[in-house]
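Yeah, one chain of the complex is gone here, protein chain that is, but the others are all in their spots.
Up next is subunit A:
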Amino acid sequence: MKVLRYLARNPVSLVGVLILLAFVLIAIFAPLLAPPQSFQLSPYDTPRAGFLATPMPPSSDAIFGTTQGQYDIFYGVVWGTRTAFKIGLGVVAISVLVGTAIGAVAAYYGGLVEDVLMRIVDVFMAVPFLIAAMVLTALLGKGIWPITIALTTFGWMSYARIVRSEILRIREMDYIHAARAYGASDLRLIVLHILPNAMFPVLVLATMATGSMVLSASALSFLGVGTEEGYADWGQFIAYSRNWIVGQPGNPFQFWYTLAFPGAAVFLFVLSWNLVGDALRDMLDPRHSH
């Protein structure tokens, strides 16, 4: 109820929720929207209408046109939605688990354990994120899993920091002292009383990070270490469009469709997560509501 009332008052947030919902529906109904053909080994292999390099404009056969190598752009955008959800949610879920565990252990044990863990966080923070993720993906090979592992390895630190500082803050609050006075065990205190309250900032951060992790994953594909050739992945399709920015003389926007559709997909996906994250922060953090 509170959520609905908030959305009614904030049309921009409502737009974000609706776009996100649309993407969820596209991902669920991908087999109906863009049915895979019988000869495809995997539905994520984009079908191609020949091997000609030059992209073809939208037509009745390919409503978004075809990109370099005759890959169907509509198919790639639809199934790329599933790829985006898999990578975004996968990376964020694993990062939250790892970060929360490390942050909680650091805050709970304190002393040397905390020092060592937080110095490890510092070291990972000093790593150039995109370059390190590129190296790890290049080592692990192409595909969804290498991307997920690489982005997780270099992206869990902020959760550890937030969870630690939240626990340290909440630990000193009156209701915790009260629970301790009742004789609650340490484990019970952490899991039942402290973590649930520490999770709100993590939730906001995770929502915003889902969009930016999809950005990073697409960037990896764009820089040439992401998914396999022809995989239904927005970054891959944007990378193809890079070779077709300049049209023939007198027709500068000749290949606009190679960039417009996959580009709009990434943009709207990230935008919706950011809007939802923004709304969550407003709702959960009273300091931001005016």
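Keep this in mind: contacts are C-beta pairs under 8 Å (C-beta built on N, C-alpha and C of every residue); 3 or more make two chains touch, one makes a residue touch a chain; residues count from 1.
Criterion: contacts and distances are computed from a predicted model.
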- Item | Name per UniProt, for the chain absent here [options: "ATP phosphoribosyltransferase", "Glutathione S-transferase", "Peptide/nickel transport system permease protein" or "Putative thiamineS"] | "Peptide/nickel transport system permease protein"
- Message: Looking at the full complex, which residue from A:73, A:205, A:232 or A:266 touches the chain that isn't shown here?
- Response: A:266
- Item | Residue touching the undisplayed chain, where the options are A:62, A:219, A:232 or A:283 | A:219
- Item | Candidate in contact with the missing chain, chosen from A:3, A:97 or A:131 | A:131
- For subunit A, enumerate the residues touching the unshown chain of the complex. 12, 119-120, 122-123, 125-128, 130-132, 134-136, 138-139, 211, 215, 218-219, 222-225, 238, 241-242, 245-247, 252-253, 256, 259, 263, 266-267, 270-271, 274-275, 278, 288, 290
